[in-house]
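Left out: one protein chain. Kept in place: all the others.
Chain naming follows the written order as A and B, and within any one chain the residues start at number 1.
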Amino acid sequence: MACLNKLSLVILSVLVLTASLASATQDPELKQCRHQCKHQRGFEEEQRQQCEQRCEEYIREKKHREREEEGYSRRSRESREEEEEKEESGERIEQNNPYLFEAEHFDTSVRTEEGRVHILKKFTERSKLLKGIENYRVGFLEANPHAFVAPVHFDADVIFFVASGRPTVTLLREEKRETFNLERGDVVHIPAGTPAYIVNRDEREKLFIVNLINPVYLPGEFESFHGPGGEDPESFYKAFSWKVLKAAFKRDRDEIERLFGQQKRGGITKASREQVEELSRHAEGGGGGGPIWPFKGETKGPFNLFRKHPVSSNRYGSLFEANTEDCKDLEDLNLMISFANITKGAMIAPNYNSKATKMSFVVDGEGWFEMACPHTPSEQGRQRGGGSAWQGEKSGKKFKRITGRLRRGMVFVVPAGHPVTAIASQNTNLQILCFEVNAKGNTRYPLAGRKNIVNNMDNVAKELAFGVPAREVERIFKSQNEEFFFPGPTQQEEGGHRAYM
Amino acid sequence: MACLNKLSLVILSVLVLTASLASATQDPELKQCRHQCKHQRGFEEEQRQQCEQRCEEYIREKKHREREEEGYSRRSRESREEEEEKEESGERIEQNNPYLFEAEHFDTSVRTEEGRVHILKKFTERSKLLKGIENYRVGFLEANPHAFVAPVHFDADVIFFVASGRPTVTLLREEKRETFNLERGDVVHIPAGTPAYIVNRDEREKLFIVNLINPVYLPGEFESFHGPGGEDPESFYKAFSWKVLKAAFKRDRDEIERLFGQQKRGGITKASREQVEELSRHAEGGGGGGPIWPFKGETKGPFNLFRKHPVSSNRYGSLFEANTEDCKDLEDLNLMISFANITKGAMIAPNYNSKATKMSFVVDGEGWFEMACPHTPSEQGRQRGGGSAWQGEKSGKKFKRITGRLRRGMVFVVPAGHPVTAIASQNTNLQILCFEVNAKGNTRYPLAGRKNIVNNMDNVAKELAFGVPAREVERIFKSQNEEFFFPGPTQQEEGGHRAYM
Partner (left out) sequence: MACLNKLSLVILSVLVLTASLASATQDPELKQCRHQCKHQRGFEEEQRQQCEQRCEEYIREKKHREREEEGYSRRSRESREEEEEKEESGERIEQNNPYLFEAEHFDTSVRTEEGRVHILKKFTERSKLLKGIENYRVGFLEANPHAFVAPVHFDADVIFFVASGRPTVTLLREEKRETFNLERGDVVHIPAGTPAYIVNRDEREKLFIVNLINPVYLPGEFESFHGPGGEDPESFYKAFSWKVLKAAFKRDRDEIERLFGQQKRGGITKASREQVEELSRHAEGGGGGGPIWPFKGETKGPFNLFRKHPVSSNRYGSLFEANTEDCKDLEDLNLMISFANITKGAMIAPNYNSKATKMSFVVDGEGWFEMACPHTPSEQGRQRGGGSAWQGEKSGKKFKRITGRLRRGMVFVVPAGHPVTAIASQNTNLQILCFEVNAKGNTRYPLAGRKNIVNNMDNVAKELAFGVPAREVERIFKSQNEEFFFPGPTQQEEGGHRAYM
């Protein structure tokens, strides 16, 4: 552990140095970073390689960031034009968007050669407007083929969604061991405190698991506890005194010390082909192996979201959903999980959830979302005062458009009641996984398309609400015949805003 | 919207101006306000009328406020005398009362010619002692005969109690529409996110609905969302970009723009007699129409509080109650609703709720309440420190009397465990609607009258607790034979304090 920590320190100082070179181009920076790695005293060959790898990674990320920023300013130029157009038409866009999260909002909590774990910061650190989901965290695990994720337990309930790779997950529940061979689309609940380990049994595909984390003790905060382990990941056994460990294990200090000093390779390591086979051999089969899920209420353990019939599907997209009525685990967690695959160029009907608040993770593709937000800009960064509502003429309440470009790895939050839509780019399908909390009794209300709420109103209510004859309301609200996925705005509709796609 | 906003601004500046005239009597102030309305450039006739109306309303409110303040100082003189009397007798009164709310503690969230919605500010803005109910809001809706309240949904569960008028309420639940013709005493739950609209089908009586609001996302804060609407109430559809709206509706921008620009009359408008008839024609009938409610556990939808047998009734008053065992909706919300009609000159037995905290809304009449409060004065405005309890001699714990005059529209809060009583004036019945949260398993303990807790004690416990022979305890606690409503203090008892009645 000590030497790894030293390594980290060296890399940090190297990076700080190189980052401070004002006009550094790619080569000089990387060159200097590597140079420092090479001439660091006390480094063995392996450490030197790691150091250099870290240099390259840093440079890659930096470049990516620069491109991002460039992209932003390009987009910002464009959106300025767009905004001008919109100001004419009286529209409002919210630039400062506390509901959208990118790479920079994640913390790295594990990073080894074989994989990494990134966790989104606490929602309430971003904005008081996210207080409603303060006890949730979102994250992901990415690991190489045949990577092994060391045994660990959390003081949190954790939901895994397998987006790619073929993980074998083992849970240690009291005296019995449960092993599941999972596939893409499988959802598994790791109850708080349950030790679990994972191996990616795929020898080609990377493992990508999206997590929802629901701490059981401190609001919005959780910790990992490695029992099996050594110096890295450090075992919590090492916190006990020697006299206690000797009595607990009935072994000598030397032996114990040796055992808990061996593992030094980090929380995600590489398993051999034989080890992978051994670990996955006795598995019970995941949610993808069984009959079409679910048998209402019976399900315990993993299930596959894609084995269920989609709740909505046409050639513009498909929506898969598992809710509190499908599965005991989801009921206990008051959670709904849905997956929308929006065909390229298509869109989801504007809609809102009646009770549930949605944390959406972009699993693949590109596009953008738009959300109507009733809060005033001044409220967005700080505690709101009175928060009065149902505000008509007096306060001049306005809905602002919250919008943001979406791509793989991004997260956006949609609070209960807020109308939202998502649109896939012209080039790729947009795939979004949603964790919807406070899900019990939730209804998804479509705001356009065949079953929209306005069609369902009395004619008189339509007239009174819109101030025009009912048939004029219907002309607008009954043209779209599709149900939940529509053809999206076409190229020509967007005018000069191709970049936005 | 723009012109209405301008109107608001003008009115505001007019009011500020007139309000600053130091020694203004009624006429000059009103005169100047009207004058400004008349000479405001760009106002059409209708706007001018609205402006003047607003002037009058402002003056009315100002006068009311002045009368109030006068009343306060008169009462304050009186209560000073009263206090002196009480100091002799060792009593303590708490003047600063965070449990009582008047008109000034409400925010206006809608106000049109046809009606208004007032919502009490967040409880925790008033005092940390109200933290236990921080996720609730109380409000009311008042509207003219034949007024129409535009379709809206909230990110909150909302309970309606009909105090007067005959509303027809329509809920849009997914694909079905539910319409109820309600009467006085009906209670209906609008689940979070459910679009609803209301028309007062009575052509003479004003509609008065008391609300309890339980936000589902942000603690103690909620928002209203108008889908159907135009410029006022503004539709949230207007927050989406044109390209999205065009794709969602499959219509041209011009058409869409026209539709969402028409409605400019505000969230509460007037319906014609024909429209009212049409809106109420297909109603299922409210809670007042069915057989005597409830059939235990079955009820879903509205019910009428007065159709149930009162849980307590004599010639001094009646108590109606619906609790978590009566109704699935109430169970889900962990809520109890009760209505006390205290005969003029009578009182409720001092009592406390074992678990539930009570938000009481004075629906009609006048009177006052008294509550025993264990908190020290210094705690009332700020966060309490240790909050130690069960305090005997060491800390010299005292109960303070929290008291306040009650009249229509006032709210008072009674925390769990706190002994309280309410007394009707000699002139009118006092009618109080109570929302009691954390209601599951609650017991109401009477502190005087036939079933009081002291009567239920062992004789030995009476002796030890009071330090006198049991029969002396009983002489006090067994004289009152009534059960929950008693004859109140009589005129002569009060001495010079008639005004307090």
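Going forward, contacts are C-beta pairs under 8 Å (C-beta built on N, C-alpha and C of every residue); 3 or more make two chains touch, one makes a residue touch a chain.
Only a predicted model underlies this, so the values are computations on that prediction, with no experimental measurement involved.
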If the hidden chain were put back, which of A:148, A:352, A:368 or A:399 would touch it? A:148
Out of B:188, B:406 or B:448, point to the residue that touches the absent chain in the complete complex. B:448
Which parts of subunit A face the unshown chain closely enough to count as touching? 1, 4-5, 8, 107-112, 117, 119, 121-122, 125, 148, 150-155, 170, 172-177, 179, 191-195, 197, 216-225, 227-230, 232-244, 246-251, 255-257, 259-260, 262-269, 271, 275, 278-279, 332
Those residues of subunit B which, in the complete complex, touch the missing chain: 86, 89-92, 129, 131-132, 347, 349-350, 352-355, 357, 370-375, 384-401, 403, 415-419, 421, 423, 438, 441-443, 445, 447-449, 451, 453-454, 456-468, 472-473, 475-477, 479-480, 486-490, 493-494
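Basically, only the chains that are shown with their structure count from here on.
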Taking each chain's centre as the mean position of its Cα atoms, how many Å separate subunit A from subunit B? 42
